[in-house]
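Some notes on the structure that comes next.
Presenting chain A:
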Amino acid sequence: MTATVVHAPGFQRSLGTMVSVRSVSKVYPGGVEALNEISLDFPKGQLTTLLGPSGCGKTTLLKIIAGLLPATSGEVMVDGMRVEGPGPERAFVFQDFALLPWATVLRNVAFGLELRGVPVAERESIAEHYIGQVGLKGFEKHYPHALSGGMRQRVGLARALAVKAEVVLMDEPFSAVDEQTRRKFQEDMLELIKNEQKTFIFVTHSIEEAVYVSNRIILLSRRPSRVMRIIEPDMPRGITPDQIRRHPAYLDAVEMIWQALKQYLD
Partner candidate 1 sequence: MISVPTSSRASAARTNPLRRVMTHTITFRILSVITVLGAWEYAGRRPISASFPSFSETFAAGWEMAADGSLSAALMITIVPLVIGITMSAIAGVAAGIYMGLDRRAEWVGVPVFIVMQAAPLAALIPLLVLAYGVGLATKVTVVCIMAVPAIVLNSFKAIRHAPVSLVEMGESFLGSREQVIGKIILPAASPVIFAGLRLGLASGFIGVILAELLISPTGIGDLITYHQSIAEYPKMFAAIAVVILLSVLFMEALERIEITLFRPEKRAQ
Partner candidate 2 sequence: MEVFGRKIPMSASLIVWAVLWEIVGQLDLVSLIPPLSNVVMRLAEIVPTETFIDALALTARSFAAGTGIAILAGVPIGVLMGRSEIADRLLLPWVNVFVSAPLTALVPIIMALFGFGETTIILTVVLFALWIIILDARAGTRSISNSLVEMAQSYGASYWQAFSKVYVWAALPEILAGIRLGMVRAIKGVIIGQLIVSVVGFGYLFEIYQSNFLMEHLWALLLVLFALAFLIDGVFGYMEKRVEYYAASR
């Protein structure tokens, strides 16, 4: 079973739905229409990627799901509950990391728990666990300015994992990271996804990255954005990363998405 499945936009997966976006529209003050009646379901325990031309409204959609931005109309349900604002079941990984420069790695990772009033000893032991998970053991006492871009993003990821949210929202988490770090990071993330059983919603500009890490890819059209196509690149797991990158299913999926997005280039 390695064939890539393509669905029409209306397709509903039978698997349990974690996040459900229902005819959400967003008009920014000033009249920019970023999203137009967009409807999407994100299945539980899977990594879904949003892919689309620049400025099509991916960040907007992600922030609406996170509860950081109100929708103009429509609603978002997470695990059956209507989103009214940020919630404990969702965690956000920021494109610019959003680390506190005056706090150590340890405090940054524990910061979500600190805001929830978790006692120091408990939150630090949780934070230490996730610092280990993202491969930053030994850097607990460092400050963000002493870390590389890739390491800073790992801190952001650990912070999101530490609050044990079921949904992790990531806005281009690797865009400020060099290509080698990025590949290593993608592999680590696949590993994490396997262990964590969370629902990931991921925004990226890289077609290869989307195909490599996602269970589902949602292609968005140009602003005001609608769902153009949903692709499930069913990559064979259990083979080496290099084998995946040469696998026909991988190459086919990349090619298909490229063809679909090419029309937006001019």
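These made the cut because all candidates are chains of the complex that A comes from, given by their letters.
Couple of notes before you dig in:
The definition used in the following text is that a contact is a pair of C-beta atoms (placed from the backbone, for glycine too) under 8 Å apart; a residue touches a chain by one contact, two chains touch by 3 or more; residues count from 1.
Just so we're clear, the structure is a prediction, and the values are computed from it rather than from any experiment.
Checking the candidates 1 or 2 against chain A in this complex, the single touching one is 1. Listed in rising order, the residues of chain A touching candidate 1 in the complex are 63, 66-68, 85-88, 90-92, 94, 96, 98, 100-104, 111-112, 114-116, 141, 143-145, 159, 163.
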